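With one protein chain removed, the remaining protein chains of the complex are shown where they sit.
Entry: chain A
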């Protein structure tokens, strides 16, 4: 540089400074590799799950230590958890950066379908893993996701769990109709027992009651009619569903401060005998089987389907079925190591989850497993189910899900009228 005139040296120094700065910036921006950072050719089998579900990480870690030890050695398992409410936005963010982890919770079918359309999700149709899926689970997944886009790490039916002792003490029969349910709640409440335990903070345990009512009243196609545009949620027969649930809340049957009750508290209220009934999916069997958590005893818990609505066209044997929090696989998980992990999970997850966590999954159980009475009851109900239904938010957008779950507690505490609740939901459908 000594030979160049001063002005040229100055002129050359500008791009040099810019270059160095750009390099420094690049250096600063590197290294931000997290669980979702190194999919595809990465060295870890990264899994993004949620705090509320402890079973998936426990089962995967048990597999990594035993049946899938070889796969784990080649590609170590790395599970990251986050609050379920943040899962959707985290996935959108990671997908936008093309940085989805190998396996991730896919609780929202609309988002999962969007990711699948964008080519970010592995199609499990025809893969070795799919050979280990139960046909009923495959049907439910295809119904929900329009394709085989997720692993059925759960297969649930939903209904009302009740405390048999409390029912017997108060002379309450298992309700067969909605009116019976209301009468039972009235009796229990008069006896000083909180009839229902529900998490208003989560919202969905309350909105499930609305969809349950609608399916029993209007038949299993109730929500499909809304999706197809043949009906609106603001129609009087749909508002009646919200009204029925709001009425339960108006009586104070969900307990005080229902909007602040989180999932664990709702579960514990039932399992410590402070509430008589709990609407929940069969994924809670693992909680019921845990003697530390379940103080009323597993034998003391009964299961009933969502009751009929008199004069309605649905029936109690149409259980709401779902695959709970299933897991999608990144389209980049194509390396031999990742595929070996998937095959190992598909082969062993069903047995491991049932043995360790009392969890019924959509994977085939490849070994004989002895299960408790309650689990056997649920297995029988699943086997006898000919037609299943979905939950309120399932066919709709993430916006619908947010509006629905955040307004559920105000609906039962009187902050929002049933008409307003349904018109907000319909507005979310119209906006999509």
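Miscellaneous remarks
In the analysis below, contacts are C-beta pairs under 8 Å (C-beta built on N, C-alpha and C of every residue); 3 or more make two chains touch, one makes a residue touch a chain; residues count from 1.
We take it that contacts and distances are computed from a predicted model.
Note on the omitted subunit: UniProt lists it as "ABC transporter permease", one of the names in "Malonate decarboxylase acyl carrier protein", "ABC transporter permease", "Na+/H+ antiporter subunit D" or "SUF system FeS assembly protein, NifU family". Hidden from this view is one chain, which touches chain A at 7, 10-11, 13-14, 17-18, 21-22, 25, 88-89, 92-93, 95-97, 111, 114-115, 117-118, 120, 255-261, 265, 268-269, 397-399, 402, 406-407, 409-410, 413, 415-416, 427.
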